[in-house]
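Only one protein chain is missing; all other protein chains are in place.
Right after this comes chain A.
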Amino acid sequence: MITLPFSLPQLERRQQDSNLFRYLSPVLAIALTLLSGALIFLWQGQDPVEGLYTFFILPINDSYGLAELCIKAAPMLLCATGLALCFRANIWNIGAEGQLLMGALFGSWAALQVMDNEGTWPLAVALFSGSVAGLLWAGIPAVLRNHFNTNEILTTIMLNYVALNLLLWAVHGPLKDPDGFNFPESALFEASVTLPVILEGTRLHIGALFALLAVSVVWVLLSRTFIGFQLKVIGMDASAGRFAGYKEKALVYFALLTCGTLAGLAGASEVTGPIGQLVPSVSPGYGYAAIIVAFLGRLHPVGIVLASLLMALVYMGGEMGQINLGLPLALGSLFQGMLLFYLLMSDVLISYRLVWKKRPQTNTQHSAVQEGV
């Protein structure tokens, strides 16, 4: 083991976590991110005020920008809402991405079958098919966990890749536009299977309202219903839940299937909304970004709404920085990374404090753990 010439600070458990800072820590993380961002702009020779303005204000300084923000946030919001439900119950669903892709795939498949019909029902069929596909896809890890004791982290991650490859196969094969010169794209969807725009002159579609509706329902579910209470209990202490007679397996099904439905709806809304056809790159990783959103939002519906808007803004800011200031694209990812880093750091410091002290000569239990790291 390497002995350092100086002593490293150690983490010491605080007597009590600060409830105030549990909610303030995202705010603190955002503030630190902005501050670091300003320093990076300075270092890059940019005016920090102009840099931050370009990154965080310019993308949304008109109604079109605001509409785009909501479009970008909607799929992350839907996924994060479902994920929050799972995470509250200690169900580590990393599979929102795959559930979203299956929603996009089967939503598109249904859309292509029924789009020659008039009326609103073809759209309903497409959205319903997408949601059901997401539900069934999430059902696989649920069955595996409940009946075979499989770790859902692994199964959901692996199913993401399966879903992506199914989508690629479909878009290169059966769903490919027959008049499309073999390009891996489906035919463009007709108006009958396109989500109606709710703000004239923008692309803001009704899917954004689905997301808000989903958040409200989950909020009520978590805070006002017995099933929400049960989910929280098994999340905090599964044995306590069992002792109280809660049906853990049923709760696992409930959380995963709900999440799958919402993610599937998000996927179907993307293809019938802003994209308007099935393409190989439906999602730039919304399902993964939603994990950050869920935690940034403290697994709380209101927090998740704000967090999804912020994540969307960071994506758009990255584009704006490139267009207006010629800044590298990586800066956008840097902001996302800093945000998560500062959040996790703040969270650790809520429960622990740093103590600079001389390394004790005789090993105590505590430092043994530290040195083990």
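Operating definition for what follows: a residue touches a chain if its C-beta (ideal position, glycine included) is under 8 Å from a C-beta of that chain, and two chains touch if they have at least 3 such contacts; residues count from 1.
One rule holds in what follows: contacts and distances are computed from a predicted model.
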According to its UniProt record, what is the protein name of the omitted chain, chosen from "Aspartyl/glutamyl-tRNA(Asn/Gln) amidotransferase subunit C", "Purine-binding protein", "ATP synthase F(0) sector subunit c" or "histidine kinase"? "Purine-binding protein"
Based on the whole complex, identify which of A:A29, A:I71 or A:L135 touches the chain you can't see. A:I71
Contact footprint on chain A, counting only the chain that is left out: 47, 49-50, 53, 64, 68, 71-72, 168, 172-173, 176, 181-185, 188, 203, 270, 273-277, 279-284, 315-316, 319-320, 322-324, 326, 329
